[in-house]
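Left out: one protein chain. Kept in place: all the others.
When the chains are written out, they are named A, B and C in that same order, and each has its own residue count from 1.
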Amino acid sequence: LRSLKCRQSEYFDQQQRFASSTAPAADGSSSPSFSPSGGGTASPKVFVGHSIYKGKAALTVEPRAPEFTSLDSGAYKLSREGFVLLQFAPAAGTRVYDWSRKQVFSLSVTEIGNLIALGPRDSCEFFHDPFKGKSDEGKIRKVLKVEPLPDGSGHFFNLSVQNKLVNLDESIYIPVTKAEYTVLNSAFNFILPYLLGWHAYANSIKPNDRNRGNNANSRYGGDFEWSR
Amino acid sequence: LRSLKCRQSEYFDQQQRFASSTAPAADGSSSPSFSPSGGGTASPKVFVGHSIYKGKAALTVEPRAPEFTSLDSGAYKLSREGFVLLQFAPAAGTRVYDWSRKQVFSLSVTEIGNLIALGPRDSCEFFHDPFKGKSDEGKIRKVLKVEPLPDGSGHFFNLSVQNKLVNLDESIYIPVTKAEYTVLNSAFNFILPYLLGWHAYANSIKPNDRNRGNNANSRYGGDFEWSR
Amino acid sequence: LRSLKCRQSEYFDQQQRFASSTAPAADGSSSPSFSPSGGGTASPKVFVGHSIYKGKAALTVEPRAPEFTSLDSGAYKLSREGFVLLQFAPAAGTRVYDWSRKQVFSLSVTEIGNLIALGPRDSCEFFHDPFKGKSDEGKIRKVLKVEPLPDGSGHFFNLSVQNKLVNLDESIYIPVTKAEYTVLNSAFNFILPYLLGWHAYANSIKPNDRNRGNNANSRYGGDFEWSR
Partner (left out) sequence: LRSLKCRQSEYFDQQQRFASSTAPAADGSSSPSFSPSGGGTASPKVFVGHSIYKGKAALTVEPRAPEFTSLDSGAYKLSREGFVLLQFAPAAGTRVYDWSRKQVFSLSVTEIGNLIALGPRDSCEFFHDPFKGKSDEGKIRKVLKVEPLPDGSGHFFNLSVQNKLVNLDESIYIPVTKAEYTVLNSAFNFILPYLLGWHAYANSIKPNDRNRGNNANSRYGGDFEWSR
């Protein structure tokens, strides 16, 4: 049994975004994000979540949108990739789940890549500290383990949360069958380009758009790959 | 030959949706669905179905949309996942099919996941009782079996329906080649995120949308994963 | 070396569509297609094709749209699935191709499924007679063979056309590398749901659409699967 240890630090990710001496055009690291209280036309919100209900727990999986910032040119750039939120709720009785006791875990794009690539006999482990780099660092520790079921019929998802602030130590398990995992994978594969914001670029590709900057940097003209 | 038994009870699924003591935001279990007789602007309807015609039977595969409910906030939430409807018709002669004798079977999202994940040598079986939890429970029993063809060239789809109300006991078989199964899988993979309603969320992700609630719960601020 | 023989008769397919005694709602077999000379607003046409250029021949791959018919209700139904057109042109010199001598072959949805599912060591063969069921049946015979290259680095595409009407017997070969085949597969996988028309159904699924017929046939009400 192979066990991939995939320790991932969001703090590290965050720092990296702000550390580049000269960010490339597509790296939205420098300008602040919009305040959500801003005006402007809003898309109607839609709440979607796919749930798996089992005897001892329920798991709800929900996408969370990436963020964009506007540039002086009127263009937009991706400033933060989206993610997928996992919500685990323990059962409070037969087919009753106590969502007030839910525990959450947000999967980054690369963690989603881990889950998509996970073979039927692979296991994986992610570590999160929501306060990493803050004064409360180490107060909360979350571990998500995804391990193959002994009979090969699927995987166990196990979220452990140690919260020293409220003296909590909890672990929620839920078995996910191969078919359920296939549905998750299909949803993850679908949503991943949206989490990266690539759909926004893709949707902007129109045959009758005369203002594409691409032409100016024609690849075949030679100087597009000649960056220095 | 491995035989996955995947007994799935829609009644159980339904109950679960209504049993949670405190449903998460994305679990549309509490408010009633719209009546179809309501007003409002409607999209033009489109009927699509992909058919496989064979000597003794035909099989038509059609997607069925998920349902949404509106919230007081003006937002929408998924209230019921979509599904795929299988329609089996026996042949009534050479290349003639008797659709008046058709039998139907609706595949849930997880059952679709089963079919997508089915290996060339795997088989699968689903059990449905349309009246499960109703007074007529047990009166109709449907079994869909998907089994590999002996020569490995595809799978048999076999729908058996026992209907005690009209004293019917029928079984319709249709062989599906590897190529035909590939087409079904491609269609299933395409439609699955729509059945989950994730396309509606994805389509609402726009670079110039200043009203996203995401920002308020910034993942990197630490309290997004700090649910209690 | 395994050789799948996948003889497919378009005439048979066509006949089937018109032979059903009672067609299901989604099977658009009964009403005639629109004449292309009709009025109405048209989408701007876009010609796309992906080409593979080799020493002795070039191959261009182009999608062709499905067709819909309108119903009295104002709804639309798919009346004919789309396909993918392969165009083979022989080289007329170094990097020069003679498109006036091109030969074409249209891949049905199921034939596309065959190509998508084709393993690196598999081969496949399709037979077409454009006049099947017409008075000129047998006058033109086309065979597309897709066979693995001896070194496993890709597949040969070979289109043979025998045309007794103009006393022609031609064969065009083009090697397609694994990478080129991957691009074709990606394009085929993308376009397949469009060829089935499923995108039109998918795009009509909107959270705020109050007129869906789905609700009336609620799956959980029991009578949706109770077709008789």
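In this section, contacts are C-beta pairs under 8 Å (C-beta built on N, C-alpha and C of every residue); 3 or more make two chains touch, one makes a residue touch a chain.
This structure is a prediction, so every number in the text was calculated from the model and none was measured.
Remark: the absent chain touches shown chains A, B, C in the intact complex. Only one of the listed residues, C:60, C:114 or C:158, touches the absent chain: C:60.
Although one chain is not drawn, the whole complex shows that of C:128, C:155 or C:206 it is C:128 that touches it. Remark: the residues of chain C touching the chain excluded from display are 10, 14, 33-36, 38-51, 53, 58, 60, 62-68, 70, 76, 80, 82-83, 87, 89, 92, 95-106, 128, 130-131, 134, 136, 140, 142, 153, 163, 166, 168, 177-183, 186-187, 190-191, 194, 197, 199-200. The chain not shown here touches chain A at positions 4, 6, 12-13, 15-16, 19-28, 68, 71, 73-78, 81, 109-114, 116-117, 189, 192-193, 196-202, 204-216, 219-220, 222-228. Counting the whole complex, the residues of chain B in touch with the unshown chain are 44, 46, 207-208.
Note that in this section only the chains that are shown with their structure count from here on.
Geometrically, the chain at the heart of the complex, using CA-atom means, is B.
The copies chain A and chain B differ by a rotation of 90 degrees on their C-alpha atoms, rounded to the nearest 5. Remark: chain A and chain B have CA centroids separated by 26 Å (rounded to whole angstrom). Across the assembly, chain A contributes residues 44, 46 that each touch 2 or more other chains.
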